[in-house]
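This view holds just a subset of the chains, kept in their places.
Per-chain numbering from 1; labels A, B and C assigned in written order.
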Amino acid sequence: MGSVARVTTINARSEESFDAAVRLGMERAQQTLRGVSGGWVKEQKVEASDGRITAWSVVLEVTFILED
Amino acid sequence: MGSVARVTTINARSEESFDAAVRLGMERAQQTLRGVSGGWVKEQKVEASDGRITAWSVVLEVTFILED
Amino acid sequence: MGSVARVTTINARSEESFDAAVRLGMERAQQTLRGVSGGWVKEQKVEASDGRITAWSVVLEVTFILED
């Protein structure tokens, strides 16, 4: 037999740090998609106002198991 | 606090031009996904019959905001 | 006029071979998404226990037509 999982891409923004953005993204994904098993960081960006960082954002590829 | 957006990939085909295909893709995405905020052109292809272009197609990564 | 299709990424695992994993992925995608028209192999991995392959997995970008 085998198994199939789906991968969706999300963009999570936090005001604290990259790690916090990753945590936020995974939690938010779990609210809409059950069985979230992993995440792959594809990009890391910061937004700034006159050089002071106002947001840390990551693009995450989130894997979740498809129920049968 | 923070925010999370989802990114979905669409393939849009137009008979006119690449720009027209981008416009079509963003409009169509908005019909199914509310809060479409941006699009990133990942690929540009043309289909042809004996060298005459019959379709202009783009692969777009479309970002839309997840409501809480 | 034009047309728009969506592209979703799935991760399919089979105990037999890469081709079998591709077949499984396309079939499973069709159960949830109608009009599945193609798939692009993005990655190929194997899982092993002491060197003996226990699973063949592929990451597939699956294209399906959006009904109007």
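Here are some notes:
Note that in this section contacts are C-beta pairs under 8 Å (C-beta built on N, C-alpha and C of every residue); 3 or more make two chains touch, one makes a residue touch a chain.
All figures in this text were calculated on a predicted structure; none of them were measured in a lab.
Sequence-identical chains make up the whole complex; the displayed set comprises 3, and the total in this structure is 12 copies.
Throughout what follows, only the chains that are shown with their structure count from here on.
Averaged C-alpha coordinates give centres for chain A and chain C that are 22 Å from one another. Residues of chain A found to touch two or more other chains are 8-9.
For chain A in complex with chain B, the touching residues are 8-15, 20-21, 24-25, 28-29, 32, 55, 59.
Those residues of chain C whose C-beta lies close enough to touch chain B in the complex are 1-9, 61, 63, 66.
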